[in-house]
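Below is one structure, written out as structure tokens; the observations come after it.
Only a single protein chain was left out; the remaining protein chains are all shown in position.
Which chain is which? They are A, B, C and D, in the order written, and residues in each are numbered from 1.
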Amino acid sequence: MLGCSVLVRICIVDTTFARVDMARRAIAVLKQLMPDAQIFRRTVPGLKDVPVEVLRMFEEYECDAGMVFGWVGPTLTDKITYAAYSIAMQLVQLKLGKHVIDVTVHEDEAGDEESLLSIAIDRAEKHAYNLYLLLRNPEELSRLAGTGRRQGYPDVGSLE
Amino acid sequence: MLGCSVLVRICIVDTTFARVDMARRAIAVLKQLMPDAQIFRRTVPGLKDVPVEVLRMFEEYECDAGMVFGWVGPTLTDKITYAAYSIAMQLVQLKLGKHVIDVTVHEDEAGDEESLLSIAIDRAEKHAYNLYLLLRNPEELSRLAGTGRRQGYPDVGSLE
Amino acid sequence: MLGCSVLVRICIVDTTFARVDMARRAIAVLKQLMPDAQIFRRTVPGLKDVPVEVLRMFEEYECDAGMVFGWVGPTLTDKITYAAYSIAMQLVQLKLGKHVIDVTVHEDEAGDEESLLSIAIDRAEKHAYNLYLLLRNPEELSRLAGTGRRQGYPDVGSLE
Amino acid sequence: MLGCSVLVRICIVDTTFARVDMARRAIAVLKQLMPDAQIFRRTVPGLKDVPVEVLRMFEEYECDAGMVFGWVGPTLTDKITYAAYSIAMQLVQLKLGKHVIDVTVHEDEAGDEESLLSIAIDRAEKHAYNLYLLLRNPEELSRLAGTGRRQGYPDVGSLE
Partner (left out) sequence: MLGCSVLVRICIVDTTFARVDMARRAIAVLKQLMPDAQIFRRTVPGLKDVPVEVLRMFEEYECDAGMVFGWVGPTLTDKITYAAYSIAMQLVQLKLGKHVIDVTVHEDEAGDEESLLSIAIDRAEKHAYNLYLLLRNPEELSRLAGTGRRQGYPDVGSLE
């Protein structure tokens, strides 16, 4: 957790490959919850270009946390690319020691475009709220431990 | 193994994605077995946020060991995310030179919610006991080598 | 993003395994868009030899960015090789802090050779344009965020 | 290869998850072949705990080589865990610059428990012999290059 810094700097990276402008929704939520936040946004062609861009932005703007927005096709090759990307995003976070919340939509999550759009928007907005909690209200996350929260779908709740 | 330090500091990270509060059960076991242990707990949104949080907590609180609690959905994408997470948790342990016991429940382990709940609780409690053994009683682990211990299920025993 | 450096140095690595000279097409696009660019090109036998060659070239020629061109067979072994290659290309980018755009064609993308050829050429040329945008016109990438751009295929557009 | 050091120090890590005490068999072979060897053994709960324990033991006891003993279930999740473990064991070896021979038994290797037991014992003993060859008799390994040696099963021999 990042504690209550007086001025928080957030890096955002998304792609031209994605079919929904998720970053715009997330930024709207972040600005509403943290009007003082400084937000830096860049767009790269696709998933493979995201991790190094995050690294470059953190170094250039000395960010405290980040969000990335990816879009993954349905083929085995797409899944392998997602695997390599996911490992790289872990390495970036471990190298920086900072949270970078990963918002990824997979085309095989839904059969129709309308559902994909609504998954993408819901996931982006809820994860923006999650980043706010990590930065400013970690106690709320602790309160929700093990309660089956979902992003992109309705919460499924606790089994207890 | 960590030897018999007079004061042990343990870091715990779990998620709001999980459907069972496994950390609470594990902490209860740890406190019973090691009343002197100092336990630090934080909750993050999901699996992808766990490794960097562990790293941050170890650096902030100078912990001796840790436990993490994950919950994994049944799709191929969920499995890939688990793979990247597992590699990252290995990297975190190798970087820290400390044990961080991974308690993960996979939704495809059981067909009904009651079984999942009981797997989760059993796994959390038994792995808390395992962490105690690593920290305070490694001889007992040596005695149990190759005896088919399971967490989440009954022990299967030795083939010999 | 690399900003508007007065002289940009680009490293290109491709293979003798590939069945299309994609690098030639990409270089033509790069030279048209950035006549001042210095381009360094080398060819290695296959995908496994690409990452270390990129590293060697960046160190030898102090490049600002790069492009790599791979060709992947249809078997499970080919896919695993692609996975290891993809992870290595992420590591190379994170080590260098530079963008290296990955142009890979997979033989299972199309059933006939004519389609594969046209995918390869389209992907190489569009990604060369993407590298130009990253280096000289990042605002255009921002404008295209979430608009469903594709390389190798026609753009699919936004879902909104 | 490690050459003919006068005193060789070997680290052994196994698990309580395994259903056969493979380390005991391997140690018996190592002691017979290298009566002067110093052997350090520890047991951890499962596969995920092995790599960091190896690292800790090498640093604590300044070992020259090691052996690890794992047991892998039959599910996809077990296989993914094995993948992350395998990558971590590679990282450990590359970090230490030392050989750590990996003896892993997979439950899907045999349909009945008797066969699994015999695979486990054969693999442990033959790999202990392999470690002896690496440490004291690398010429014998060179003589056997490409001859289809197997551990857990009978040798299959050369195709030539």
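Here, a contact is a pair of C-beta atoms (placed from the backbone, for glycine too) under 8 Å apart; a residue touches a chain by one contact, two chains touch by 3 or more.
Being a predicted model, the structure only gives us computed values, none of them experimental.
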Note that chain D touches the absent chain at residues 1, 72, 79, 82-83, 86-87, 89-91, 93-94, 96-99, 101-102, 106, 108-109, 127, 130, 133-134, 138, 141-142, 144-151, 156-160
Chain C positions in touch with the non-displayed chain are 14-24, 41-46, 48-49, 51-53, 55-56, 59, 69, 76-77, 80-81, 83-85, 87-88, 91-92, 95, 113, 116-117, 120
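FYI, only the chains that are shown with their structure count from here on.
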The chain whose C-alpha centroid lies farthest from that of chain A is chain D
Rounded to the nearest Å, the gap between Cα centres of chain C and chain D is 41
Two or more other chains are touched by the chain C residues none
Among line, ring, star, complete and other, the chain contact graph is line
So the touching chain pairs work out to A-B, A-C, B-D
